[in-house]
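Below: one structure in structure tokens.
One protein chain omitted, others in place.
Labels run A, B and C following the written order; every chain starts at residue 1.
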Amino acid sequence: MRVGFLGLGAMGAGMAKRLMASGHELSVWNRSPAPAEALRREGARCLLDPQDAFQNEVVVSMLADDRAARAVILESGALERAAPGAMHIVCSTISVDLAKELIEAHGVAGVGYVAAPVLGRPDVAAAGELNILAAGADDAVARAQPVLDAIGKKIWLIGKEPYKANLAKLAINFMLAAAIETMGEAFTLAHRHGVDVETLRDVITNTLFAAPAYKVYAPVIAARTFEPAGFKLPLGLKDVRLALAAGEEAGVPLPFASVLRDNFIDALGHGDGEKDWSAIADVAWRRAGLT
Amino acid sequence: MRVGFLGLGAMGAGMAKRLMASGHELSVWNRSPAPAEALRREGARCLLDPQDAFQNEVVVSMLADDRAARAVILESGALERAAPGAMHIVCSTISVDLAKELIEAHGVAGVGYVAAPVLGRPDVAAAGELNILAAGADDAVARAQPVLDAIGKKIWLIGKEPYKANLAKLAINFMLAAAIETMGEAFTLAHRHGVDVETLRDVITNTLFAAPAYKVYAPVIAARTFEPAGFKLPLGLKDVRLALAAGEEAGVPLPFASVLRDNFIDALGHGDGEKDWSAIADVAWRRAGLT
Amino acid sequence: MRVGFLGLGAMGAGMAKRLMASGHELSVWNRSPAPAEALRREGARCLLDPQDAFQNEVVVSMLADDRAARAVILESGALERAAPGAMHIVCSTISVDLAKELIEAHGVAGVGYVAAPVLGRPDVAAAGELNILAAGADDAVARAQPVLDAIGKKIWLIGKEPYKANLAKLAINFMLAAAIETMGEAFTLAHRHGVDVETLRDVITNTLFAAPAYKVYAPVIAARTFEPAGFKLPLGLKDVRLALAAGEEAGVPLPFASVLRDNFIDALGHGDGEKDWSAIADVAWRRAGLT
Partner (left out) sequence: MRVGFLGLGAMGAGMAKRLMASGHELSVWNRSPAPAEALRREGARCLLDPQDAFQNEVVVSMLADDRAARAVILESGALERAAPGAMHIVCSTISVDLAKELIEAHGVAGVGYVAAPVLGRPDVAAAGELNILAAGADDAVARAQPVLDAIGKKIWLIGKEPYKANLAKLAINFMLAAAIETMGEAFTLAHRHGVDVETLRDVITNTLFAAPAYKVYAPVIAARTFEPAGFKLPLGLKDVRLALAAGEEAGVPLPFASVLRDNFIDALGHGDGEKDWSAIADVAWRRAGLT
């Protein structure tokens, strides 16, 4: 299939390569040209203007945040000039508000729309092992299926209104951040009482918490090696902020998310902006007087 | 081996039966007589006085809380009258402070001492599938080994000072409570945005959070069926209080544990004292105006 | 002086009347016409277009929030068409971000600019008893002085950069909200222990907390009479949200503000949106199982 692809960060680049490896014909665009150039050498066509991507049957976008998604999708006028019958798979983690605006805008422009945020870090994306949270009208999801199959190992249908996949993604990222904070507090408590943190990590990740969320982050937190970043701390703050905004919109207090937000800000103020988001675990460490 | 067993609540009774099934000869005591009577019918000897348990080679105690453990072990004078060479395996979840007092008291009395709190609910105990967090001097742990092998499927060595096993247990129970609260907030957020909670549960327990902590509690929270209780809410409050006390003692602020404590109190004040501790997830539900 | 006045809510209307009573000649505008019409009967001139206000020497604006201020001041093109030498006194409680945009925009348009948010509720405004937090260049503040003198009883100079007055206003509104929450918790605790809340109110407002913040709100909270609203609850949430955003921007975690935000959302979700913002005190009451 001819697929336009917008946004070639670490996640997007991995997903684009998976699409090419599955035989799809890619036209790619990225704000800075280097990542697109790299894909060109592997056979992709480079686009100078993101709206050209919408001349394909299917467009996949994996843009960094609301601002980028709004600029590239809505403010560019791309939807109005899209090829008849085009459809758009939005994989970005965006706000519920923007997700609802996108539903409206795609409807007006007559462009098919599926929200398909993904679970997994760049290495998982490159391996085609992502879990995909998909939401959209039945026929739109059906049309998106071959593309999603190439990107991920499993597609979870969240609902018929696309924004629901975005909400689910925010809820899950909040859960990940909460697991990180939980380990930060528990490991600091253990350490301060002379319990070996590696021992505690070993117990939890092989018993009650033997799941990827903990198996990925517990070793990082136990060893306090937050670089290189798999997912940078400011992006974590962004996602928690979006979860809080979604809570505010729906009348749901989220006290854990409020603690997380405070701790992300604390971490940023202590110079951890380039570190992995799991560095918020260091806030507990630091507040306990450890260095 | 001749084993004395103190404390036949749901957990203790299951553990005692496993010991009998493994060929150990049990003398049992419980504050209220019915559970001991039930075990007598299966071959145990009933004791009228808990200090008689300490006439055995090994004593296992699984008492409800600090108050019970202090009364039965310390204030009864049992240690002073223990048989020479006796050793005591304390499985209760107790405070770090009491754990340290017990180390001292057993040392003075010349009674061997291993702390061995367990991970698992009553059904896991009955099946002999508990994970055991053991800490004590090497020779004491070695002597306790045959008994612990009969009770659990795996023994995790936490350290040589017994109180460290108690601290680890408190840290893990805190982590469980945090996972429950996290799901309470995330599921309420999803529900309020029209996302089917069962769908979200399905995604998380099969992807990033595919671990017992979530597989056990997510269905309970999603369905909001908090009765019958596997572990009653006031016991959860007790454990979070002990974690907070351990944090205070060691200079470790635990903001998630503070939120948990507030929510346990909220739940108790709303009549949830007989429910499973996962009913604190209902605090988020209720605060969002849902009933 | 000829003064344009934008925004005739309860606060703005009181301030506009004070200006007229001091002999200033007013041209007024409000989004909905009724409040302007009321002032017309007292001698003001009504404007159909807010940008006409900027044909006066001085414009005072008291608009509801960022959205209104942005629309009326920036997006209307009013600054570009302002009379030469015009100056603008912005009394609204707005975000630090918008405050900085306004500095830039007034500079570009050559319109003088003073930020002058006020402390006080509508009755205080009508009595000319407001405290004014003023910030701006010395000459701009000097020119604003006669107008500010007519509005308030005291002008506090916060700095030379106008946004600082906005920040100070947000900090003080946060402090008020924190005082309300503090009383909510303390009074609920007292009530649950059988201590008469009126007695406690009497003690605190006549001893350690004998200040307007407490004297105004303690009786409201003690009697739980949150209607009619002096300052509606959603406006309180807005201000706390702006304080949190200012904290995030500057790397300052504000854990009390986070609790406040959660409680405002809780209150809104329980139908308190038309009540006074001090109704967040009822969150503590409700969480304690009281009704």
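The rule is simple: contacts are C-beta pairs under 8 Å (C-beta built on N, C-alpha and C of every residue); 3 or more make two chains touch, one makes a residue touch a chain.
All of these numbers come straight from a predicted model, not from anything done at the bench.
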item: Given C:Leu74, C:Ala126 or C:Ala171, the one touching the chain that is not displayed; value: C:Ala171
item: Interface with the unshown chain - residue positions in chain B; value: 237, 241, 244, 247-248, 251-255, 258-259, 261-263, 265-266, 268-269
item: Missing-chain contacts mapped onto chain A; value: 255, 266, 269-271, 287-289
item: Those residues of chain C which, in the complete complex, touch the missing chain; value: 96, 119, 131, 133, 154, 156-159, 161, 163-164, 167-168, 170-172, 174-176, 178-179, 181-183, 185-190, 192-196, 199-200, 202-204, 207-214, 243, 246-247, 250-257, 259, 262-263, 284, 287-289
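Following the convention adopted for this analysis, only the chains that are shown with their structure count from here on.
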item: Approximate Å spacing (C-alpha centroids) for the pair chain A, chain B; value: 37
item: Euclidean distance of C-alpha centroids - chain B vs chain C, Å; value: 53
item: Averaged-CA centre spacing for the pair chain C and chain A, given as whole angstrom; value: 38
item: Multi-chain contact residues (two or more partners), chain A; value: 247, 251-255, 259, 262-263
